[in-house]
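Heads up, one of the protein chains got dropped from this complex, but the rest are sitting where they should.
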Amino acid sequence: MNDQTPTSAQRAEALQGMGCKRKRVEDIRFVQGRGNYVDDIKLQGMLYGDFTRSPYAHARIKNIDTTKAAAVPGVVAVLTAETLKTVNLAWMPTLAGDVQMVLADGKVLFQNQEVAFVIAEHPYIAADAVDLVEVEYEQLPCNVDPFKAMAPDAQVIREDLKDKTEGVHGKRKHHNHVFNWQMGDKDGTDAAFKNADVTINEMISYHRVHPCPLETCQCVASFDKIKGELTLWGTFQAPHVIRTVGSLISKIPEHKIHVIAPDIGGGFGNKVGAYPGYICAIVASIVTGRPVKWVEDRIENLSTTAFARDYHMQTEIAATKDGKVTGLRVYTIADHGAFDACADPTKWPAGFFNIVTGSYDFPVAHVAVDGVYTNKAPGGVAYRCSFRVTEAAYCIERAMDILAQKLKMDPAELRMKNLIRREQFPYTSALGWEYDSGDYHTALTKAMDAVGYKKLRTEQKARQDAFKRGETREVMGIGVIFFTEIVGAGPSRNCDILGIAMFDSAEIRIHPTGTAIARLGTKSQGQGHETTYAQIIATELGLPADNISIEEGNTDTAPYGLGTYGSRSTPVSGAATAMAARKIKAKAQMIAAHLLEVHDDDLEWDVDRFRVKGTPERFKTMTELAWAAYHGVPPGMEPGLEAVSYYDPPNMTYPFGAYICVLDIDVDTGVTKVRRFYALDDCGTRINPMIIEGQIHGGLTEAFGIAMGQEIRYDDEGNVVTASLMDYFLPTAVETPKWETDWTTTPSPHHPIGAKGVGESPNVGGVPCFANAVNDAFGFLGATHIPMPHDHWRTWMAADKLGLHA
Amino acid sequence: MSKVQSKVQVTMKVNGKAVDALVEPRTLLIHFLREQLNLTGPHIGCDTSHCGACTVDLDGKSVKSCTLFTVQANGADLLTIEGMAAADGTLHALQEGFREMHGLQCGFCTPGMIVRAHRLLQENNNPTEDDIRMGISGNLCRCTGYQNIVKAIQFAAAKLNGAPFQEAAE
Partner (left out) sequence: MIPGSFAYHHPKSIAEAVALLADLGEEARALAGGHSLIPMMKLRLATPEHLIDLSGIGDLKGIRSDSGDIVIGAMTTQHELIASDLLTSKLPILRETSLVIADPQVRYMGTLGGNVANGDPGNDMPAVMQSLGATYHVVGKGGERRLAARDFYKSAFTTALQPGEILSAVRIPVPATGHGWAYEKLKRKVGDYATAAAAVVLTMGGGKVASCAIALTNVADTPLWAERASQIVIGSALDATTVKKAAAAAEAITSPASDNRGPAHYRTKMAGVMVTRALGRAKERASR
């Protein structure tokens, strides 16, 4: 050892492993415009598919005449439900146990529903031909209000389910009812409310929105008649699931289906499920014998490929007069649109909504959710939110603020009083979740100190007085939230998608020269997996991250996985990665012992090598061991150095955070200016701080959009009035606030590297933080709950209702 | 209703190379670039000319190529993301900046964003943060929240000016 020998710290840094701000591998191709997205794929003889869609929200189809469309030069075929029936694909199963029309069968149930699929030599020809499909409609009364849809005389939407009193999730109590789901102690909760000093009761609605990734949903289907094999490229967050589902419904054997998800331009939950476009492209390819590409446009995306939220939560909290919560009761009407196409784990028709007790120590609680059909797009999907966690967090965080206001307590103080204490972890909530770890009080205190919370409240008081004196027409709001989310689905005992347990996987192979390849069952849509999984392996195995290539998305080569959504990649595949690496490390240790002629136990691991305890100058690096694995293994050992791990997580993970927002509202226009937004996130072990920060920025920006104006809105005739980017609010760089990020680190005790996942936290915590801030701004004038979104006109109307424009 | 449309000849320069083609008058420039010239860097993200993912540089102007017919670009000098790096493969300062500052995640808005940023820096080689945010207000991103895109452009501006780059404290 001399001055030239790198230290452990230097060797660790050179690995670019966990904890460092490793620059992203995927950037190299993206900044040069060399990504490989689905619409970049060009195959010989490829055809293009496009849909004729219903202008009506609810109508019978009397007749479809495809003659004119089929006669357009360059049109190869036109599919309708009748064509699909011949291959039993007019309807397809959804991930939520419902069925969905692929093409309209006898009636249409939502505006822009798919009615016919035109396949042509050129997309421009297909576009011309879709207008020439002649459809005779007989309009029916439509229902876009889930409450009205449950009225006894409400129009039947799902005639296919009309007499079915049993749904896949239990009894159906009405012809437009989907399911009822409950959790908790009803009697205990009722008792708590009976005995409460103080209660609050508020309808808290989370409006309908849409994930709207910049790249829409699309696929290329290519059926090889000779081999009887289907290759399907697509925007799939869960490519293996698509393959299995595809096999089950098409009857093509699974080993003859090759699903490939290439680069994906954002997912946010929009690209988990299967859509009619995928099925029609597959059938079209089988029928024509040529590859068929389907790319939806933005209006189609916003109005038909799923939606998110649309949860209407009647929320009650019971508390003592000094602010200790004693019970929570939430009754939710869930609007699922025309088909329940939720991408929830099977046993959870309302997702993990029972996380609604949030970060607070509720001794007892009860929740019930009724799913309802309406004449709106089917769904819903989890828009950057695990499963219904955004709805639950919005509900509890608004409710706690409403309670604080009633008790005349500061909302941060009320939270401090009720946060689950560090010593209570692992904590079993009143609604059945075992939270893995948390140090909530430290996090909230850190957040409050960072923004100078007390000073902000003092300033606010001064501004409120100035407003009352007529010296200013702006009101200042401070939003505080403390969220706990549940991600990383999930343990096989309670999580499966269509019967497949929600484990995930990693397969790692070390090459003779010490570089490596790893394949995962997840699928990045921008989260940087090519960069971060390599960091985990680099730290576990002492090989430079730059020498480890990461692949996802090809179902022939990647081990089976359930995909990327619900922030599950790090908790599940990240764990599988560590476990697979440790199998390799164990084998490498035996090879090292053999080479160094010592016993396994005489070796210790030092960053990138095994060294003999007591004689550190005797060591073998992992690189040397890789070479040895291919020619110098101990007798009886197989050559090679690789491992696969299928990780069945013992529990979900529970990231948490404290967010504080300060904003100023011009009461005469309803315009809100965000002054500052501070986000403290605890995602356990932090793999790449740069990527974490990027995720927080992105999620907060989506939250900002949702809270401040983004909505999928229908008029009473079922017309979707916000179906383009003219009206669907995506903030530009000008509206988007500057974000301040911070963290604490409370590792997950059950996760091999202690990591919890973070991608969706900012959307979970961001929305209620903005909402609480807006409500807080008007609280001193008597407002108790102003619903989202807080766009200019609604904020102005709230001010108007408070008499501020007199 | 279906008209047989005669094609029109167009000539232009794209990323320094001469291009000669026949197009239908209604062929949108974005489709011409992506489908006929195989330049799949510029992307399509909307139908109403809002998102800017299709942005290219045409005769020194940032334009949304989804809102131009190819025939309108006849005789023009076009730059797309594929033309940003030097002939020897050295990345443009903007491409380097986007990587250094984590100014991209899914990469879909990135080609349009970088080509727009390039023109922005030609318009103003020392933009303030507000200038940058206004300057990229025609380019939507769903992943980054723009904050690191701003830093990426500041990095590039500094490099192109031969100035040291100071990341603003947060």
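Here the chain labels run A and B in written order, and each chain numbers its own residues starting at 1.
Here is the rule we use: contacts are C-beta pairs under 8 Å (C-beta built on N, C-alpha and C of every residue); 3 or more make two chains touch, one makes a residue touch a chain.
Nothing here was measured: the structure is a model prediction, and the numbers come from that model.
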Listed residues A:311, A:729 or A:743, member touching the removed chain: A:729
Identified contact with the non-displayed chain, of A:644, A:671, A:690 or A:781: A:671
Touch residues of chain A, complete complex, unshown partner: 123-124, 127-128, 131, 297, 668-671, 709, 713, 721-722, 726-727, 729, 731-732, 734-735, 791-793, 796-797, 805
Absent-chain interface as seen on chain B, which is shown: 2-3, 5-6, 8, 24-26, 28, 44, 47-50, 52, 55, 61-64, 66-69, 71-72, 74, 116, 120, 134-138
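What we mean here is this: only the chains that are shown with their structure count from here on.
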Gap in Å, rounded to a whole number, between the CA centres of chain B and chain A: 29
Parts of chain B lying in touch with chain A, wherever the complex brings them together: 1-2, 24, 26-27, 31, 34-35, 38-48, 50-51, 53, 80-82, 84-85, 91, 94-95, 98-100, 102, 104-111, 114, 132-134, 136-150, 170
Chain B-touching residues of chain A, taken from the complex the two chains share: 23-24, 26-35, 37, 39-40, 42, 72-73, 123-124, 128, 131-132, 212-216, 263-266, 268, 295, 297-299, 525-528, 690-691, 693-695, 697-702, 724-726, 730, 732-734, 736, 738-741
